[in-house]
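Removed: one protein chain of the complex. Kept in place: all other protein chains.
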Amino acid sequence: MIVITSNQTPQDQVNDIIAVIEKEGLQVHLSRGADHTVIGLVGGVTPKLAEHLRQMKGVENVVKITKSYKLASRDFHPEDTIIDIRGVKIGGENLVIMGGPCAVESPEQIDEIARLVKASGGQVLRGGAFKPRTGPYSFQGVGVEGLTMMAEAGRKHGLLTITEVMTPEYVDICAEHADILQVGTRNMQNFDLLRKLGTCGRPVLLKRGFSATYDELLNAAEYILAGGNRDVMLCERGIRTFETYTRNTLDLSAIPVLQNLSHLPVISDPSHGTGRRELVEPMAKASVAAGANGLIIEMHTDPDNSMTGDGVQSLFPEQFDKLLRDLEKLAPIVGRKFSNSLEAAPIA
Amino acid sequence: MIVITSNQTPQDQVNDIIAVIEKEGLQVHLSRGADHTVIGLVGGVTPKLAEHLRQMKGVENVVKITKSYKLASRDFHPEDTIIDIRGVKIGGENLVIMGGPCAVESPEQIDEIARLVKASGGQVLRGGAFKPRTGPYSFQGVGVEGLTMMAEAGRKHGLLTITEVMTPEYVDICAEHADILQVGTRNMQNFDLLRKLGTCGRPVLLKRGFSATYDELLNAAEYILAGGNRDVMLCERGIRTFETYTRNTLDLSAIPVLQNLSHLPVISDPSHGTGRRELVEPMAKASVAAGANGLIIEMHTDPDNSMTGDGVQSLFPEQFDKLLRDLEKLAPIVGRKFSNSLEAAPIA
Amino acid sequence: MIVITSNQTPQDQVNDIIAVIEKEGLQVHLSRGADHTVIGLVGGVTPKLAEHLRQMKGVENVVKITKSYKLASRDFHPEDTIIDIRGVKIGGENLVIMGGPCAVESPEQIDEIARLVKASGGQVLRGGAFKPRTGPYSFQGVGVEGLTMMAEAGRKHGLLTITEVMTPEYVDICAEHADILQVGTRNMQNFDLLRKLGTCGRPVLLKRGFSATYDELLNAAEYILAGGNRDVMLCERGIRTFETYTRNTLDLSAIPVLQNLSHLPVISDPSHGTGRRELVEPMAKASVAAGANGLIIEMHTDPDNSMTGDGVQSLFPEQFDKLLRDLEKLAPIVGRKFSNSLEAAPIA
Partner (left out) sequence: MIVITSNQTPQDQVNDIIAVIEKEGLQVHLSRGADHTVIGLVGGVTPKLAEHLRQMKGVENVVKITKSYKLASRDFHPEDTIIDIRGVKIGGENLVIMGGPCAVESPEQIDEIARLVKASGGQVLRGGAFKPRTGPYSFQGVGVEGLTMMAEAGRKHGLLTITEVMTPEYVDICAEHADILQVGTRNMQNFDLLRKLGTCGRPVLLKRGFSATYDELLNAAEYILAGGNRDVMLCERGIRTFETYTRNTLDLSAIPVLQNLSHLPVISDPSHGTGRRELVEPMAKASVAAGANGLIIEMHTDPDNSMTGDGVQSLFPEQFDKLLRDLEKLAPIVGRKFSNSLEAAPIA
């Protein structure tokens, strides 16, 4: 870390700063410039010390040199994390496809969609049992029953399942029924939830907050990793910008950036990332071309009558199938393996 | 609500749309233009119907005419809501001042700060017992003990108290010890928390999410109101923009806009809204000049040694006092009453 | 267009609004709802009328139904515009590759880079003679001489050339030496420049302002088109968001969105769009996968010693070549023709 003082900082304030640093057992490197004195710290800086220094008199700026996350950083874990869920590999050269409806609506609906996801070559069935809704008068999901409907459909068709968990109390029940737990964009900094997921025993897909920086996403992942759960996927799902034509702006640079900064797999969500059906196909292809380790895509047999408003971004089954046929050709060109099937028996 | 179809929409699709509307018992007004057919709906439109229509074939756009929130809207509640907490009035012409540290650290710290807040003319003591932290290795607050320390300090010095509640399970314990419960910016759309606050029996200060629109903030308030709790304050605390010199961009237009759209009191938080001590004073004054019903300000007796990183935005006690002396003069010019003291005995 | 009044609007105000509309010879469709009266306008609405209505008493909102641009809209020009510059086709299924340095530095530099662009399969040589610089003390380009250096290099190696024009007075001299004129992101709404380009006789590549919406970009294109110049390319080059790790956020959804709204070719600029060399390759591939009609990429033989700060985002020649080899394989999978060579003699 580096502490920058201004040239108007009197010597006794500089001495105070140095004293604080040395009290913590760290070494100091001092550079005096024409306008500024720069104090370099050598050794492990605690967040508390960093914050203390930032607030001291005479300090103009404190520049972090090292990252605030460790377990999520590629610096300390150069190889890609590859998560293996009963033979389905997520990370590295593997491309994983997760598909399904926004919300589980009925046993028949989820069974039929599962059949179609499997037939097209997907590995994971997605579906929400509880829905976070911005207005209190909207459809809120079918609840726990939806979890069993989805688990049953996954078992029958040989698919893993993923579902969103919105609150710490529901982590256990979701972990009982689903193979992967998903943290939604509004919960990326729900720290109680993240901590609980650190010990849930299931891989977690962590969606980027719609206004979160890369650094904040990686720090959120650090919460889960620090709890002991090393099976974390990062998910780009669109950020909020001034452009309102699309629901969000899908930030595909996030894919190579996060892969450079971290060893964790990066999944792209072109459905929520655009909020418009006609953009899902081009942005899914672009995601894979940018190096994504997987996609999570909404598909519905009757999107115009889905129970949530998200039907507008759901692919029809034939669109989903055509997209996967195209990805099958595209994947090898960018170093991704499309075929990636479930080996062992699904969740018992 | 209005449904807009394009001129390429075939008549049978228009008929389908009309059929769906009429099935719900609503009236239809049809306008055919050169390029578009516009279908007006008369009557109460459910969110589900709106979403269904948006997804139908041939629909180019659906425009909401009425707001999705009702209880929070001034349309249905033209008079200002005035919350009365043991004689301290929040809303209308009253200006309420909330002051205190980012985090409760010790009984001595909070007692001394409470004394200073009271002496300067504040009505409410703020302080966090649990801290939401973006990295897992930061100071997380002193916990439940902090609640009792703060309650004791408030009682002794004749101040109301406000504290942040981060998760539904803590609502009851916080409601037991504090007069006002605060929802932080990262929890504005934590819907389980909002629902629980709807029945907590305490006034709630709801902070705007740092990337939330006015509409989303008012819909979040609607969750609490719909649960039966009518004592909600809205709080502008800065939004995320491309400008990074300030931690956030304090959006003061939010004050008159929210007061136009809603009857709920609007509080401004210039401390988090700027993240820089030297900006707190001008932005606090600007907030009052823009019509704020109150301010929530961080003040600390030793900000350079506070246990959280937020000392950097905390005022020194003498700055806090000087600010309040200036506000005392400013308030009447913009139609606000500065003096607003606790009448009854504090919380037992 | 639709005018929405509130239910508190007195009848005489509604009558005033109707009178204004009918005075312009337009038809009115009136729908009265419980909360709002909606007035639909049938016929061509001038911007002046729209603005007048927006300001009238009792008007709550005015909703545009039709777009404010016509010539740029696909509604009135369903087929793709294909620009043919001496045999190089831009638009439709053709993929055009533009490569070269940020700034022309010397005849040797631009000659060598032109040779490399051609050898790798590019069709257009890019290079700046005048540089827009955010600080007054930075390198400002070599000026008119750079134009002749670049023209000469293009001629010799069989490449078209593109250069940025920053001010109306320079349009003629740039048009004399370059095949395509480029409007930079800071000039997207320099309306005098746009008007001048409407009659310049050269195709124009119009970069999206770094905070411009799709609608604003298409209106800026409309300026050029309205002047009589139909050869306009749109260029996505990254927008400003809260994320500062990348210089800009390359918004790849812009590609399919602009292609849906408009018939004009859409080019992607992954160099400025990311500002980081290591992101150019994945984002170039993602752009093509998203359907881009072309790419404009910075390449430099000695980026570490380039005269502008943009060397940091320039590819090395071997990286540029490897990228084009990969694109050669990728293009046909997403319906793009990679090979696209200059037929006729270059600019005389």
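Order as written gives the chain letters A, B and C; numbering starts at 1 within each chain.
As a convention for this text, contacts are C-beta pairs under 8 Å (C-beta built on N, C-alpha and C of every residue); 3 or more make two chains touch, one makes a residue touch a chain.
For clarity, every value in this text was computed on a predicted model and none was experimentally measured.
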Contact list for the unshown chain, restricted to visible chains: A, B, C
Absent-chain contact - pick from B:Asn61, B:Thr148, B:Thr213 or B:Gln319: B:Thr213
Contact with the hidden chain (one of C:Asp12, C:Glu51, C:Glu278 or C:Glu318): C:Glu51
Residue of C:Asn219, C:Ser253, C:Ser268 or C:Asn293 in touch with the missing chain, whole complex considered: C:Asn219
From A:Ser31, A:Thr46 or A:Thr199, residue that would touch the chain that is not displayed: A:Ser31
In chain A, positions touching the absent partner: 2, 4, 29, 31-36, 38, 40-44, 61, 63, 65-66, 75, 240-242, 244
Chain not shown, touching residues in chain B: 211, 213-215, 239, 241-246, 249-253, 255-257, 260, 273-274, 278-279, 282-283, 285-291, 326, 329-330, 333-334
Absent chain, residues of chain C that touch it: 46-48, 50-52, 54-57, 68-69, 132-139, 166-169, 186-187, 189-192, 194-195, 210-211, 216, 219-220, 222-223, 226, 240, 303-309, 311-312
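Note that only the chains that are shown with their structure count from here on.
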Chain contact graph, described as a line, ring, star, complete graph or other shape: complete
Chain whose averaged C-alpha position falls nearest the assembly-wide average: A
Inter-centroid spacing, chain C versus chain B (mean Cα positions, whole Å): 40
Chain A-chain B separation of Cα centroids, rounded to whole Å: 28
Chain centre separation in whole Å, for chain C relative to chain A (CA means): 32
Chain B, residues touching no fewer than two other chains: 240
